[in-house]
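The complex appears here without one of its protein chains, the remainder shown in place.
Presenting chain A:
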Amino acid sequence: MDRKEILENIQGVLGNKIKKFYEKSEKRVYIDIEPKDLIETVTFIFKKLGARFSIASAIDRPDGTEIMYHFSFDQYGMIVSFRVFMKERIGVKVDSITPIFIGAEWIEREMHELFGIDFIGHPNLKRLLLPDDWPSDKHPLRKDYKNEFR
């Protein structure tokens, strides 16, 4: 399969689960999906298409929370980023992708403590970076977090 066929394959299989498909350049593709389709999408991308999970990044927006899952198709030098958006800013829940592959364990733990996102089905959702006596309602990468120790 070449690069174009991979993208056509993704569009064909995911079909109307794709809310928005944006090809910024040959090497950078952004696809918006619903949170409920996340597990199916990631399983297909990782297991069937053999993409490498590069990283996930969460963003605290004024209107909600966004998580992007960046997958790398190394043979084409292409990164396909899947974007899910939740309307909540606090108490966000989303399915964990760690049961599909272990490589997502740490980044989900990181997002859990820094953004307060709950990953449903994560096998080991404990703290990764923050100290044990850190208050559980403070999430440093949220926009409303004020650094009290500055």
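Note that a contact is a pair of C-beta atoms (placed from the backbone, for glycine too) under 8 Å apart; a residue touches a chain by one contact, two chains touch by 3 or more; residues count from 1.
Note that contacts and distances are computed from a predicted model.
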Among "NADH:ubiquinone oxidoreductase", "Sarcosine oxidase subunit gamma", "Peptide ABC transporter ATP-binding protein" or "Gas vesicle protein", the UniProt name of the subunit that does not appear here: "NADH:ubiquinone oxidoreductase"
Residue touching the undisplayed chain, where the options are A:6, A:31, A:45 or A:79: A:79
Residue numbers in chain A that touch the chain omitted from display: 25, 27-28, 30, 52-55, 57, 59, 68, 70, 72, 74-79, 81, 101-107, 110, 114, 127-134, 140-141, 145, 147, 149
